[in-house]
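First the structure, in the form of structure tokens, and then the observations on it.
Note that one protein chain of the assembly has been removed; the remaining protein chains are unaltered in position.
Labels A, B, C, D and E are assigned to the chains in the order they are written; within every chain, residues are numbered from 1.
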Amino acid sequence: MNNENRYFIKELASTLATHEVLSSLYHQDVHSTPMPSVEKLKLIVSKLRAVLFPGYFGLASMRSGSVEFYIGSLVDELYELLSIQIQRGFCFICNERNEQCRVCDDKSADICREFLQKLPAIRHLLATDAMAGYEGDPASFSVGEIIFSYPSIKALTNYRIAHELIKLDVPLIPRIISELAHSETGIDIHPGAVIGESCFIDHGTGVVIGETCRIGKNVRIYQGVTLGAKSFPLDENGNPIKGIDRHPKVGNDVIIYAGATILGTVMIGDAAEIGGNVWITRDVPAGSKVRAQSFEK
Amino acid sequence: MNNENRYFIKELASTLATHEVLSSLYHQDVHSTPMPSVEKLKLIVSKLRAVLFPGYFGLASMRSGSVEFYIGSLVDELYELLSIQIQRGFCFICNERNEQCRVCDDKSADICREFLQKLPAIRHLLATDAMAGYEGDPASFSVGEIIFSYPSIKALTNYRIAHELIKLDVPLIPRIISELAHSETGIDIHPGAVIGESCFIDHGTGVVIGETCRIGKNVRIYQGVTLGAKSFPLDENGNPIKGIDRHPKVGNDVIIYAGATILGTVMIGDAAEIGGNVWITRDVPAGSKVRAQSFEK
Amino acid sequence: MNNENRYFIKELASTLATHEVLSSLYHQDVHSTPMPSVEKLKLIVSKLRAVLFPGYFGLASMRSGSVEFYIGSLVDELYELLSIQIQRGFCFICNERNEQCRVCDDKSADICREFLQKLPAIRHLLATDAMAGYEGDPASFSVGEIIFSYPSIKALTNYRIAHELIKLDVPLIPRIISELAHSETGIDIHPGAVIGESCFIDHGTGVVIGETCRIGKNVRIYQGVTLGAKSFPLDENGNPIKGIDRHPKVGNDVIIYAGATILGTVMIGDAAEIGGNVWITRDVPAGSKVRAQSFEK
Amino acid sequence: MNNENRYFIKELASTLATHEVLSSLYHQDVHSTPMPSVEKLKLIVSKLRAVLFPGYFGLASMRSGSVEFYIGSLVDELYELLSIQIQRGFCFICNERNEQCRVCDDKSADICREFLQKLPAIRHLLATDAMAGYEGDPASFSVGEIIFSYPSIKALTNYRIAHELIKLDVPLIPRIISELAHSETGIDIHPGAVIGESCFIDHGTGVVIGETCRIGKNVRIYQGVTLGAKSFPLDENGNPIKGIDRHPKVGNDVIIYAGATILGTVMIGDAAEIGGNVWITRDVPAGSKVRAQSFEK
Amino acid sequence: MNNENRYFIKELASTLATHEVLSSLYHQDVHSTPMPSVEKLKLIVSKLRAVLFPGYFGLASMRSGSVEFYIGSLVDELYELLSIQIQRGFCFICNERNEQCRVCDDKSADICREFLQKLPAIRHLLATDAMAGYEGDPASFSVGEIIFSYPSIKALTNYRIAHELIKLDVPLIPRIISELAHSETGIDIHPGAVIGESCFIDHGTGVVIGETCRIGKNVRIYQGVTLGAKSFPLDENGNPIKGIDRHPKVGNDVIIYAGATILGTVMIGDAAEIGGNVWITRDVPAGSKVRAQSFEK
Partner (left out) sequence: MNNENRYFIKELASTLATHEVLSSLYHQDVHSTPMPSVEKLKLIVSKLRAVLFPGYFGLASMRSGSVEFYIGSLVDELYELLSIQIQRGFCFICNERNEQCRVCDDKSADICREFLQKLPAIRHLLATDAMAGYEGDPASFSVGEIIFSYPSIKALTNYRIAHELIKLDVPLIPRIISELAHSETGIDIHPGAVIGESCFIDHGTGVVIGETCRIGKNVRIYQGVTLGAKSFPLDENGNPIKGIDRHPKVGNDVIIYAGATILGTVMIGDAAEIGGNVWITRDVPAGSKVRAQSFEK
């Protein structure tokens, strides 16, 4: 390449680095803390999976009589790795320019410890999810196959982790963890949603479950299902008001078939069955079956 | 971080490693064989792609006069790598605690050899799929572009590999291979489905093709199409009966537009055209066009 | 494994390397140039993201007072890395067997330089997209969160890069860059489409935006929306004619809800609102709201 | 590159693969076991270092209250990793074409277990070596500095590991482990040598300690020292007879300065001091000082 | 492997983790700071080489007109990376249990900045060393070859870096940097030594240059040369006293041939020539030639 040609680079770099051009998209953080690391969060999720499903993920040796050593060292590593990411999450949203960062250090470690103590409960919930997958898919041949290879478990694992973190008021990190699953599986569950035990999301691509959804036990959801907002109130500036309840509540034992769209704060009663591609913006009584009319000409 | 705080880890690890908590989610395999390796299966698929599409994938040198050396060494490596994964698949489902594992060794190598001998036929099919993509997408400018960058070919390559493996009764491995493509492309084809030559799946995100589907030659499918089960019979315990025929049969020269849902063991006749977003649960005659009614208010 | 068994490999490799079997799927390029590298293009996109959003991506130090050094060296590296990939794109489609490859060298460097000079404009557009995400999603809490973790920005960043490259007539490379985003986010935007400022694509899985779409400013699109072709005219051989206008034109301030399908060269007027799951093949007047009828039985 | 030119490769490959050319340098192993892995042995040594010197090597967390989890999981991993390498060592020298390989499996695991039970004793010896380094080098400022950065400890760690393995009759593996240290430090200690506690080898480059050396406690050795064979008896074919005692015996509290050469089965008495560059082929009495004459002109 | 066999691991891990066994070799640091990272220090040295010898090491683009961008971003990265390692060096030797670690933060950054400001001077010295290599080795054909491939420059680069750091009282880090070169080249230069400009160390394996050496300008040294201590005074406990002057002073324009050993605080006068393998423990006048007598029988 002609080196003469390269001298345009100086001018371009100078343009790209001027304050005016930078201002809107330049992250200048307050405490010189690095951004949360997406790679580290991937690693954290993979270590959590090794703790939650011993023998399936992580080292082959974990199947041996020394499983407690592996779990112990994984939990200890997680305590260190995740505390750091939690702290970076707090720094990302922090505006207190005069505050000493050390305040966040202890808070992050405390929150991380609280989170880790939820692992037995998370494992219990995921066990019910795995069983629900086996019972819900005639093509599966064992619970182990569900755990090892179904997108439903991947998405729910990340969701259940992210949900516990959001309950502990950790910023940004839960969102990144659920986006990791969204990217890998096409299933987009907001960490703020509440999902009961024995959930199964078959195939899953295109599923969206919004921030203020509440879903009961033993619910089965197929690909392309949206549990979304119908509309959202605007504030005096015409912007959506943040954090308002705007998503469906789904009872126990409900099945929602592929492509169904359920919008707004509607109630889907226990054991209801929502047909594929239907569009629902009102309450559905318990036990009822909503089917799309045959709309072919 | 305060080391004092760490002592909670001992208690937590102990809780997480107790038999009761472990029992449901702990994979204790019988023959101390490691789990199948998803990373190795990714590697195997990438080497298979280099064999199937020489010059497109793998080493640059493969475009030279020495292509047979590369193919020979790749096939030999694949024989070794894939045999091991097949054996791990068998071990994963094995319950014969007294049997010597060596039985599976020979069986896995034999099956792998049978699979490899299908490669010329798989390549022939994929050549027709690539041509179908070129002919089916006005935005494409060459067959080479389809092979090198379209998700349709990625998904069908994994499917055609996985389908041959499932025909040889290999457990778990075909499922993982098709999930790899599902995660990468959003196209979820069960390895048990039967798909004829010259298939093209445009855009593809959200497509689901179920286990007992049969699809003819020269079929074009768009994003968000489901070929699924309408319902599945339950056994005396209320669980779905495994392995029953429950998916559509699609004839030759059929086009299925975006978002269409076809459920149950229905027949879609040759050269039928299924409109976008339609919902079909009954047979469609050959040559007919099914369009959604205009349902805007 | 029994070495005797391996001798079948010789025969198989020989079969797989014969000219007849190879012919359809063997890429024999003219100038011995390697294929474009998908891995290098991933790297290029990640370096472009570091230039476009300083402080969010790339090195932690970039938040410091020395941001111009980083931008300068990144731009210089990009000039080298991207020029090579552009040249490989030209070689991929080249048929001039007698031409000296050096012609492409200079052309590729020139094009790359022109592209790099678009970076300030691309950054300006992405700033409006990020703001649109913040204003359009009640669940988001800051513009920074949108930039760092929302699939909308990932998809639009790749699109806006690829779009500038396709305007410079670079072959294949723009397509690969948009496929990278499609695989990661489920959002499939053809690099030829024209999209105005302040675009937001929420959740996004399954969104398809076709080659000849034109989309105005301040448009919001939800998951599963298709802006596609209704049909495409065939040439005398029955193949689709390439490059014809066949996709929707969308005005400013339009909202398109989840699962809507808009096909053909229709006009969606300014400030129109298209309801979820609707199917549109005709013009929609400005300011109107198109909702699906309630089609539950 | 001109593809025409490539056709010489076929002929060359054919020449290089013919049996006659291959015969002398082709490793055709009996049981299709792979060669020992030098990379895995590097990993094994680094994990052993983490067990032997907790807090210095391996994970940062190992400094915490959960050190027993880390040591437990490292030992368990080492049991698996090292057993495999030991088995490959046995296969490398095995000629029993009819034997079932499984015999080696159990034997290798048993030997590995015996080796691991030597780790507390190895750690005790290395603690004395580290202290000897601190006391022997005026330039060092702490025992920790010796452990973390001195070549003496690296070489002695590998030696003490390899020595325990050779006592268990493991073939090849001890040799590779000592060559790893030789390459890294320039210190070449045969794993068969016997070296007492509190050994320190300062600088170390060029030190050679032969197979049948015996070295007492508290010995200090400088760079370029050879403890070698003077000559070795030949068998009837004129080849050296393997395994005969042919190296020096060094007492306790001996110092050997840089470049000294001591050859044959001589005895260096307790507390002797051997000057730099001297050449010794006879016994040296306890407590004596052997200095080179001043041989400058 | 038999899982039953694994239960010995529990007992072994417990033994290896008991306080008594751990005590001597367990690094329990005071401020929970990780150990210095040898891998990061390798990276730091390679980035320093790219700054010191632009165009030889680091990115190919650095040969272009944008060299100041690369140097600027490298220096900025080095400021961050090296400050952290310096701080870890201070923590490694710190015993102040009550002190806040933040004290070290600022101090480390200050020292790092002082060090970086020495880079122009270090580059000047290395330029003279490279020229000395070209003039001193009849087998070399250009200065560039010396810079790119001679161990002399590698060893002197690490030494000159480490020497500036030790002058700034940085603990441990200089030692690790010189050990990196020792391992790679076999040349062991203590960072405390003082070496003038235009130094050339040919071949170099086995060279040792002690802590309190002072070497003039334009000195050439061959492999196996030791500039060491003759003896070191003991304190009342019989341990060597740390930090006392005990190594040779070498004048300008001196040549020291292979294998020579010079011990103690002797003076080697300007332009002296020390023959191979000689042993020197007294002053050598300027301009004299010291040769070994012919000592062959």
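One rule holds in what follows: a contact is a pair of C-beta atoms (placed from the backbone, for glycine too) under 8 Å apart; a residue touches a chain by one contact, two chains touch by 3 or more.
Note that this is a predicted model, so its numbers are computed, not measured.
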Sole residue of E:L43, E:C94 or E:L119 that reaches the chain not shown, by the stated touch rule: E:L119
Selected from E:E145, E:D270 or E:D283 as touching the chain missing from the view: E:E145
Contact footprint on chain D, counting only the chain that is left out: 1-2, 5-6, 8-10, 12-17, 21-22, 24-29, 32, 34-36, 92-93, 171-172, 175-176, 179, 182-183, 186, 188, 190, 192, 205-208, 210-211, 224, 226, 228-229, 232, 239-244, 246, 259, 261, 263, 275, 277-281, 290-293, 295
Contacts of chain E with the absent chain, listed as residue ranges: 51-57, 60, 63, 67-68, 71-72, 75-76, 79-80, 83, 105-106, 109-110, 113, 116-117, 119-120, 123-124, 126-127, 130-131, 135-142, 144-145, 147-151, 184-186, 203, 205-206, 222-224, 258-259, 276-277, 292, 294-297
Touching residues on chain C - with respect to the absent chain: 3, 6-7, 9-10, 13, 63-66, 69
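The rule is short, and it goes like this: only the chains that are shown with their structure count from here on.
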Averaged-CA centre spacing for the pair chain D and chain A, given as whole angstrom: 51
Residue numbers of chain C (touch at least two other chains): 1, 32, 60, 68, 71-72, 75-76, 79-80, 186, 205-206, 224, 259, 277, 292, 295
